[in-house]
Structures are given as structure tokens and as C-alpha cells.
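There's a structure below that I have some questions on.
A single protein chain has been omitted from the complex, and every remaining protein chain is retained in its original position.
Right after this comes chain A.
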Amino acid sequence: MTRSRALAAELHKTLTLPAAWAGVTVALLGSLLITVLNAYAVHADPSAVAFTAPLEVAFAAMPLGTVGATVIGVTVFSSEFTGERQITATLAAVPDRVLVLTAKAIVVVLLVAVTAVVTMPLTIGVARLMIGESVSIPEAVTRCLGAALYWILSGLIALAVTVFTRSGVVPMVVLIVNGSLVSFSLLLSKVSALGFWLPDMAGRRLFGDVPTVEGGLGVVPGALVMAGWTALLLVAAAAVFHRRDTMG
């Protein structure tokens, strides 16, 4: 009873938080906009070599979903520490901090998953309509499941990292830059194979057959490594959150 109520409270809190909806909007409208632009380019120049298939066009926009998931993961926790410090009210209502963090993690999974369910078919559908080529449904479903998993794990990693920092600024900047502009683990992978074992590089094949650097882990081992990182970071975050003074 207590658990389901804690989850209901966290769900209500997140669904009424404008910053969380900003994350959903980035994932949904951002992906859609990039898909439309790319599909238009393909449509205008059918002889273009790269990105001709609708699935490839749609999947080129998927990093925007990672950014959206990151925004959701960060703000679900950082919003507790801005202004009047809602965390005081949160912990007065639910003093079990592991329960609070678990409820927040479940909310991140649900919100990112629903965002993926809406965004992915929509972008693929738009790409298909504009380009006119057919899409293999089984391939699309498999790749969408992989990409959704990548988004969810990215959201959870963002949540865990924000528990350490409490402020949302640093994780937001670092994770968004890492997820969209320059991947630190990609750079590291150029000099050391260790880079392939960091979460975002390990999981990158979840998007399917997108152009990516050679080497590194395959889909399943990569997904397991990324999920392992996520679990490890969440457990460490729970331990820190459990021990730390609210103000300390």
C-alpha cells in the first residue's frame, strides 16, 4: 500500500512538472523535426546514396530521444532541490529514501517508455510517407525496442548521476553534450578499448544497423553492459541518498 502510494505521489509530481514535459517534447517534436528535414532532403534528391530507407532516416533522429530521456531523468530529481526545496516535503511524506528513489526510477521508465511508444512509430511513419518506400515491420519493431531500451537506460543513468550532484545543471550539460555532440567514450575508444565498455558506447548497437564506429561489443553483450552500468549507478545513488543529510 505504502509503496503504491509512494509511486502514485511521484507519478503525480512528475506529470505536473513542466521540465519533465520539456523532456518529452524534445524527444517527440525534436525527433519528428529532424526526421522531416532528413526525409525532405531524401525526397528532394532520390539519388542520394546515404539515408535513403525510411527506417534509416527515422533512426538518424533517435539521439534526440536520448536527450529527452536525459532531461526527464535529471529533472525528476533536481526539481526536488530548487527554490523552496521540495525534498523536505517529499521525505516528510515518504521517509524511506530507497522507496523514494525506486518510485522515481519507475516513473522515469514509464514516462520514457510512453514517449518512445508515441515518438518512434510516428517518426517512422512520417519518413515512410515522405520517402514512399516500404518498411519491414519486424525489423522496425526490433530496432524500436532496442532504441527504447537505450532511451530508458539513459534516463535512469541521468537520474542516478543527479542524485550525486543534486543540482541538475552539471549532469544535464555533460550528459546532453555526451549524448548528442561529442561522446567522451567515443573519443576514449579511439585511444583505448576501455571506451567501448562505457555505457553509451556499449549500448549504441541497440539502435540497430546505424553507421557507427567499428569494433566494440555486439548488441546483446553491449545492452547487458549498459544495463549493468545503470544498475550499478542506481545502487550507488541509493546508498548515497540513504546516508546523506538532506541539507549536508
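In this text, contacts are C-beta pairs under 8 Å (C-beta built on N, C-alpha and C of every residue); 3 or more make two chains touch, one makes a residue touch a chain; residues count from 1.
Please note the rule applied: contacts and distances are computed from a predicted model.
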(message) Considering only the chain that is not displayed, what protein name does its UniProt record carry among "Phosphoribosylformylglycinamidine synthase subunit PurQ", "Helicase", "Urease accessory protein UreF" or "ABC transporter domain-containing protein"?
(response) "ABC transporter domain-containing protein"
(message) For chain A, which positions touch the chain that isn't shown here?
(response) 1-2, 5-6, 8-9, 12-13, 16-19, 79, 82-96, 243, 245-248
